[in-house]
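In this view, the complex is presented without one of its protein chains, the others remaining in place.
Labels run A, B and C following the written order; every chain starts at residue 1.
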C-alpha cells in the first residue's frame, strides 16, 4: 500500500467520524474497523497487513486531528502481550471475539502467569486445569490455583492464563494456555500492597473456575510455547520506546542538580556524571536496538535493555535521595491505593527509589535476564539441570 | 613455661653464640636447636611446645640483639606451607630430616600442586605416580606430569608434590602427597614469564622422576586430606600480618596524592576516599580476624581477607595509574628477570597494576574464595556436581 | 587499640536486648505498621531503657549510671538495627552524649534511670562538621524557632536544644511537635517548634559547641553499629530464604551467581563489624582517632547496610517487594540511615580533611 493511500484512509476516517463531535468509543471502533488501529495486523482485525513502521504516520496524523487514543498505558498488557499471542495462536473466532474490544479498551486484560511458588521458574507453576464437561454439556476445564503479581486484575475483563493440564509430564510439557473470564465465579482478586505503600498488583485466587474449551489458546500441552510469544513481547514492551536525552529518572536528577545548587555536595559531581553517562549509554543502546529490530534483526538483546534500565533506575534514584539529604528522609504518602500505572513523574524521589526496586523483579528478574543473555546471546552452556526429564509432580520444591 | 624462663633461653643462646661474631648459619642452627625457631613446634623440632603468641617476644629480643634472621620472605613456602604439613603428617624421621634445614633456609622448598589442566579444580590434577621398586631394591614411585605456578622452583631443593596414584577412584580419593627432590633426574624447571615481564613462577616438568616411598607424606590415597593442611596455611599466610594504617598500596596512593597536588584531578577525591575507606575497612577486618584466631576461633574467614586484599590492590593500583596521567603511560622495565619475591615497594605504579592482577588468581582464585565463603561460612548449598562419584579417568575435560 | 571482639558481658547484653525487642517490638516484627497509634515502640523502649537498663550504659556511676561505655551502647544499637525496632535509641544516644559533654549532673541520673528520655533537637540529616545551627534563638530564658526532621522527638520527655548561644533543655510538653511523613517509618521524624518556650541553660556557647561536636561523633559511631545490625539481619534472612526457596528444582541459594553475591556481601558485613567495633572502641577509650573512626564507620557501614537491604529485597524476589514481608522496613531504615548524620559522601569528604588527603 502506498503512503498516500494510507493517508487517504486516515482522511476518510476523520471525514466520516469528526473527532470533535464523535463519541470516543465510537471513534475508536471506527478506527479499528478502518484497519488503522495497528496497521501491521491483518485486514479485518484492526490492521492492513502493513509493516510496523507505517503506524507512526497514522498515529501522528490522528493525534494532530485531535482524535482520542485508546489510553495505551492503561491497556498495555492487552496491547503488548495478549494481542500478539491471540493473533499468533488464536483461532479466527477467538481473534474476532477479543481483539476489537481489547484494542478499544472496552475490555481490559490482565496476565495470570506467576505464582507464589513459580516466579523466575515460571514453568514450574502449579495452577491445575482439569478437563471436564460443563452443566450445559460444553467441554471445558475446571481451574484451581493462586496467581500473583497481576496488575489490572481488579479492572480486567479477561486474563491470559497459564495452567497445568498434565502433572505427570516434565514441567514445560504439561502446560496449556487459556483465556480466563475475570468475572467468572470462583475468581477472587485481592490487592497486594507493595513497599511503596500502594497496590499496583493483585493476588488472584482461582477456585473451581470454569473455562470453556473454546477459550483455550493453542493446543493442549502447548502452553509454554504459546507463552513465549507473550513473554517476548513483554520484554520488548518494557525496554521499548524511543526516548530523548535526559528522559526518565536521570532527567529528574539533572533537574534537581540544576535547580538546587545547594544539593551539590562535595564529591558528588563525578557520581552524577557517571550516572548521566550510564543513562546516555543505555539510551543510545536502546536506540540502536530499535534500529536493529526495524532492520529485521531479532534477538534476546531486549533483555539487555531491560536489565540496564532497572539497574540505572535503581542507581539514579538511590543517588538522588542521598543528594537531597533532609528531603530524602521524607515520603509523600503511605496511603494504600490501587493505581493503574506507575507514576514516575509526579511522586517524590523516595517513591521512585522504592518503586525502582521492582524493576529488577517484574517482567523477568535481572538474574533471569542475565541467564538469557549468557545462554541465548553468548551461547554459554546451561547449568546442570535437575528438572529436565522429571515429571512436574516429582520435582523437589 | 614462664616468660622469664623463655627470656633466659634467649639470653643463653645469645651468650653462647654472639651474633656479632657467629656465622649466620651457625647461629640459626643453634637457635633451632635451642627451640627458639618456632616456639609453638615441639621440643626437638625447633620449638618448645609453647603457644604461638610467645614467638613475638623471642623474635623481638633477637632482632634487638642484632641476630640474623632466616630471610622468611624467601623461604615462605617452606615455613608457611611445607613445615606445618610435615609436622602434622610426617613421620618422626621425616620431621627430623627436613624441618631444621627448612627453617634455617639451607634448603628452599617449593610447591608442586597446580597443573595447566587443574587450577581451581586442583583435585583433578593428572600428574601420575606409579609404584615400583628402584634399581637399589628400594620401594618407591615413578612420577610423570607437568606442574605450573611454582615460585622458587629454580632455587628449591625440595618440593611438596601432589600426584595421582589411582586414576580409577573419584578424583579426591586417588591422590597421594610426596616430597620431591628437585635435584633428582627428570625434574626440569622452566621460567614462566608473566604479564609484568618477569618470571616469579616456573613450569616444572617431571619425567620419570623417582621418589622413594620414604618421601611419601601420609598414607597412599590420603593426599587430598594432607593437602588441606598446606592450603589452609597458604590462605592464612597470604591474608596475614598485622599492618598499620596506609600500609600497602593505599599508602603509595596516599603519598602520590599528598606529594603531587597536580595529580588531584577533578572528580577524583571521592574515589580516593572510597579506596581509603575500603583499605581501612579491610585492614580492621583482618585485624579482627587475627584477634579471633588468637582467641581460638578458627574458620574459612581468612578467605574473606584474601578476597578483599586482591580486590583492593587491583582497584587502588588501577586508580593510581589514571590519577598519574602521563606517568601512568610508562613502565619501568620489561626485562625478563626471576625475582624471589614480589617487589611492591620499589617498582612503579604500572608494575603494581599488572602484578595485582595475579592476586585474584594465585593461592585460590577470587571465584573459589567466594565459593568457600558461600558454602563453608554461610552454609549455602553446593551446586549439582558432575564429578563426585566418577572415576578420575572418566571425567570430562 | 582495644579489642575488636565482643566480650562475654556484651554478648549477654545482646541476648537480653534481643529478647526484649522480640517480645515487645511486635509492631514491626509482625509486619504491621510500626508507626501506628501512640508511638509504636513504647513498650519495647520501656523494657530496653529501664528494664534492661540500657539508658544507663554510657553514664558514669557517679552520675547515676552503669559506668559501662559506648561499646555496650553500640551493641544495643546493633540489636535495634537487627530488629528495625521503632525505639528512640539514636535520639537517646544523641541526647545522652550532649548531656555528658556538658556534665549535666541534675539530669544524668534521671536519664540513667530511664525516668527521663532526653532527645537532642537537630535535623537528622545534619552532616558531620556542621556548625551549631541558628534555627532556634534564645531570649531571656525562652527559646523560639523551628527545627525540621528531628528523630525520636515524639518519644522525648526533655528536648536538648543546641543554639549558637548555648545548650538548653526544654520540657517536651512546651514545644509543638508536627509529625513528618518519613521514608523510614521505624524512626519517626517531627518538626519541632518552640514559641517562647521556657528553657534551662545547660552550658554556654563554648559548651554547646563541644556538646554538639561530641554528640554528632557519638551519633555517627553508634548509628554505624545500628547499620551493622540492619545489614546483619538482611544478610542472614536472605541466606535463610535462599536455602529454602526452590526454583528450577534447586534451592535458589545453590546458584553460583547468588552464592557469590552473598559471599561478597558477607565480606562487606564482616568489614562493617570491624569498622563499627573500632569506632565504638575509640569512643569508649576517648581515642584521638575517634573522629576518623566515626566518619570511617559511617562511610563504610551506611552503604553496606543499604546494599544488604537492597540485596535482601532483590533476592527475596517478588515477596521482598511486598508490604507484608519485613524486608522493606530494613530497606527504608538503611537508606534513611545513610542520610542520617551525614551521607557517606559527606563523611568521605570530612575524612579527607582529617587524614590529610585534601580535595585539591
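Everything that follows uses one rule, which is that a residue touches a chain if its C-beta (ideal position, glycine included) is under 8 Å from a C-beta of that chain, and two chains touch if they have at least 3 such contacts.
The model shown is predicted, which means the values in this text are computed figures rather than measured ones.
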Chains still shown that are in contact with the chain withheld from the display: A, B, C
Options A:9, A:190, A:269 or A:338, residue touching the unrepresented chain: A:269
Among B:14, B:34, B:48 or B:124, the residue in touch with the chain that has been omitted: B:124
Listed residues B:110, B:305, B:342 or B:370, member touching the removed chain: B:370
Subunit B residues that touch the omitted chain in the full complex: 114, 116, 118-121, 124, 148-149, 192-195, 197, 265-268, 271, 314, 318, 321-322, 325-326, 328-334, 350, 353-354, 357-358, 360-361, 365-367, 370, 383, 385-387, 390, 395-397
Touch list for subunit C against the chain that is not drawn: 255-260
Residues from subunit A at the interface with the omitted partner, ascending: 254, 257-258, 261, 264, 269-270, 272-274, 276-278, 280-282, 284-285, 287-288, 291-292, 295, 301, 304, 307-308, 367, 369-371, 373-375, 377-384
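Basically, only the chains that are shown with their structure count from here on.
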Between subunit C and subunit A, distance of the C-alpha-averaged centres to the nearest whole Å: 41
Rounded Å distance, subunit B centre to subunit C centre (Cα mean): 43
Chain centre separation (subunit A, subunit B; CA means) in Å: 55
Subunit A, residues touching no fewer than two other chains: 266-268, 271, 383, 386
Residue numbers of subunit C (touch at least two other chains): 250, 255, 258, 345, 348-349, 359
